[in-house]
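Of the protein chains in this complex, one is absent; all others appear in place.
Chains here go by letter, A, B and C, matching the order in which they are written, and residues are numbered from 1 within each.
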Amino acid sequence: MPILGQNQYGKAENRVVKITRDGATHHIKDLNVSVSLSGDMDEVHYSGSNAHVLPTDTTKNTVYAFAKEHGIESAEQFGIHLARHFVTSQEPIRTARIRVEEYGWERIEHTREGAHSFVRTGQETRVAQITYDGSAWEVVSGLKDLTVMNSTDSEFWGYVKDKYTTLPEAYDRILATEVSGRWRFNWTDDTQPAPDWEASYAQVKKHLLQAFAETYSLSLQQTLYQMGSRIIEHRDEIDEVRFSLPNKHHFLVDLEPFGLKNDNEVYFAADRPYGLIEATVLRDGVEPRIPVDLSNL
Amino acid sequence: MPILGQNQYGKAENRVVKITRDGATHHIKDLNVSVSLSGDMDEVHYSGSNAHVLPTDTTKNTVYAFAKEHGIESAEQFGIHLARHFVTSQEPIRTARIRVEEYGWERIEHTREGAHSFVRTGQETRVAQITYDGSAWEVVSGLKDLTVMNSTDSEFWGYVKDKYTTLPEAYDRILATEVSGRWRFNWTDDTQPAPDWEASYAQVKKHLLQAFAETYSLSLQQTLYQMGSRIIEHRDEIDEVRFSLPNKHHFLVDLEPFGLKNDNEVYFAADRPYGLIEATVLRDGVEPRIPVDLSNL
Amino acid sequence: MPILGQNQYGKAENRVVKITRDGATHHIKDLNVSVSLSGDMDEVHYSGSNAHVLPTDTTKNTVYAFAKEHGIESAEQFGIHLARHFVTSQEPIRTARIRVEEYGWERIEHTREGAHSFVRTGQETRVAQITYDGSAWEVVSGLKDLTVMNSTDSEFWGYVKDKYTTLPEAYDRILATEVSGRWRFNWTDDTQPAPDWEASYAQVKKHLLQAFAETYSLSLQQTLYQMGSRIIEHRDEIDEVRFSLPNKHHFLVDLEPFGLKNDNEVYFAADRPYGLIEATVLRDGVEPRIPVDLSNL
Partner (left out) sequence: MPILGQNQYGKAENRVVKITRDGATHHIKDLNVSVSLSGDMDEVHYSGSNAHVLPTDTTKNTVYAFAKEHGIESAEQFGIHLARHFVTSQEPIRTARIRVEEYGWERIEHTREGAHSFVRTGQETRVAQITYDGSAWEVVSGLKDLTVMNSTDSEFWGYVKDKYTTLPEAYDRILATEVSGRWRFNWTDDTQPAPDWEASYAQVKKHLLQAFAETYSLSLQQTLYQMGSRIIEHRDEIDEVRFSLPNKHHFLVDLEPFGLKNDNEVYFAADRPYGLIEATVLRDGVEPRIPVDLSNL
């Protein structure tokens, strides 16, 4: 008989908006929360018995109830509340993994009294993944869809040439990418004080943007390593970083047929195909735990 | 024999990035340009003769060549150069319509010398449509994907109730929408000075955000009218505004089954279905010209 | 004071699935229904009074109730029931426009008794728009996302060449497009028998596919005209057709640098930019009514 292997279940993409009112000044948290539970679940697969199954509808209800009961201080803290609850309250559930996307909002400037009008920043989506197995915590934070460009200070030459190589070497090119990054915290024991999740996120974003801007780049791999390295060096709470960086090619348009010189001015922004550069950067001595493929983390 | 009606053709979605170098300080314009031409094109439909057809590939080349020859001062000005060229240089082409999407970039703060590192703002996409028939110009500017929210100061009651009505009246609700707006300039004659397209855009965006924030709303229609009205009143160069405003419903979650009171704190952000409110606001005495359905304008 | 122009409102994207049980044999209709109403709605814009406003939530309820009360014989017939209801039951509502997307399902072959297992066909999305103003009907049906290709029998040459033209002429190329089409019925008076909507759709789809396949093409415009013309000639119930045909370019890859001959075998399928060919084909003597831009019709 075929054997059941790893399995997990839960309610994905619970969209929760939490308004906190401080008089006429409101604060907003806007999350997309996905719950994934695993444990003693063989029977529901083999016979269809739901005796160990907390319905996914219940996990959805729990997300909304916890937004009221615990508030949403940060995506990470909210995920910790949820993961602890599922693992400690239901015996068959051994591991809970909470994934969160967070959308940023900023205030609209206006002349009316009060502060309860917002506009989506629209820049990166912040993400977090919180995993708990009843003893140790793993928190991975990150972001996606943060598009950056250096319009110079990038070269690409000295590479291997085989019979299929036609690319000319480049000594001044655009380097652009859409950053997808994840970083793992070394906090695992909840008897120890947790990091300041909000401050940490802001600092990591600042460092990765600065490292991108400040690296004179001979390859996107070099830029990636600098971005990861900068985070490890400046943020003691983080042990591992992984980036997935599509090389968003900007091709210099050949204007010579029209009698025009294109002195690194006019580019075609291509969609597909694109280079894809992915790597992990680790604190020395640390074992990697972030999966190789980020796309759904 | 079936008759040919309105027809148009061109190259859509030419992605052009223009870097302007001022020493180590670079400036960027990032556009998606679509060209649509019409005129004396019966034969290519009836017999396949391309004798009147300037290839769409040529219109693409023209976009890139013009980025070099004329620069990109603004989406609108760039569209004007292109439209004039197609109508005046090819006899069979009687009308040109140029559509532009523009993506915003801001500088990355860093410590390196020079200023050539950018991050996409990611907020709204700016749009423009320039139409020219050889005598008069029509310029419609706009934006899309600008998501806004008031977390209070919105009510909805006093509406018609029929046998299919179950909605309870609301005296304090979230009002959120993703603004899609278009506004038409009264400039049509290029012997007259053109508006300052960049300054106009910035002011219109400011006015529509402020009107959204400052309107105590009894209906999304009322908010829409205030947004359009504010623009008409403050911007002499604009005669007509149209908005398409999806009502991004945020439903108060019923927490009573869990013994919790939800005092306008925890909301479910719904995707579909959504209310859709669309209307035109006009300067008195002006004929409307913006189409009823905005989605591809 | 700024003036209110054309306005409309309603609930968009109501996803309704209707199962009809004929013993153990089930039938399925899967629709996405958008309601848009207009009429005497000035006050809700100017003052926020909802006295004339049937809530969009009610229009949603009506969609679901009508699926039970009237069944869903076809997208068009269902839209007719809804449009008539809104215009005739609420005095302030003068015009109703119902848009429908329909997703196709086919049966899964299996050995179990009964016939209630389905798989989405995944091919084109069928669309319909029904408009009623209390006296005359307008029904426009159509489809989108139907991708077709001829791997030969397409040429492109004899076109205009200006200083920006670099395209070489082609005497054997791939012609591929993603068909978006709309066709208008001449049925307007509901005292006359309505067309057989389901049979008409199947025939129109067959004709447009065959015309695409059977036309030796000197331009995509010629193919478009043949597709529209075939429909007008074969389907008496239809007076007007409009197509929006992106030219999905397949570029022959240059394999000479690798010592290989590419005899129309290996192509790069490009995304952007793309040619965009749009035109209306009419029965002789008929006034066009389908808007120039199809994308949200």
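Heads up, the rule we're going with is that a residue touches a chain if its C-beta (ideal position, glycine included) is under 8 Å from a C-beta of that chain, and two chains touch if they have at least 3 such contacts.
Here the structure is a predicted model, which is why all the values come from computation and not from measurement.
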Interface partners of the hidden chain - shown chains only, full complex considered: A, B, C
Contact with the hidden chain (one of C:Asn7, C:Ser36 or C:Asn61): C:Asn61
Candidate in contact with the missing chain, chosen from A:Thr62, A:Thr177 or A:Gln210: A:Thr62
Contacts of chain B with the absent chain, listed as residue ranges: 163-164, 166, 257-258, 271-272
Chain C residues that touch the omitted chain in the full complex: 15-21, 26, 28, 30, 61, 64-65, 67-69, 105, 108-112, 114, 116-124, 145-153, 174, 209-210, 212-214, 250, 253, 255, 257-258, 260, 262, 264-271
Contact set of chain A toward the excluded chain (per top definition): 1-15, 34, 36, 41, 44-58, 60-62, 65, 89-90, 92, 156-162, 164-167, 217-219, 221-222, 224-225, 228-229, 232-233, 240, 242, 246-247, 272-284, 286, 288, 291-297
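One rule holds for everything that comes next: only the chains that are shown with their structure count from here on.
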Cα superposition of chain A on its sequence copy chain C - rotation in ° rounded to nearest 5: 180
Distance between chain centroids, defined by C-alpha means - chain B, chain C (Å): 24
Residue list for chain B, restricted to those that touch at least two other chains: 15, 61, 65
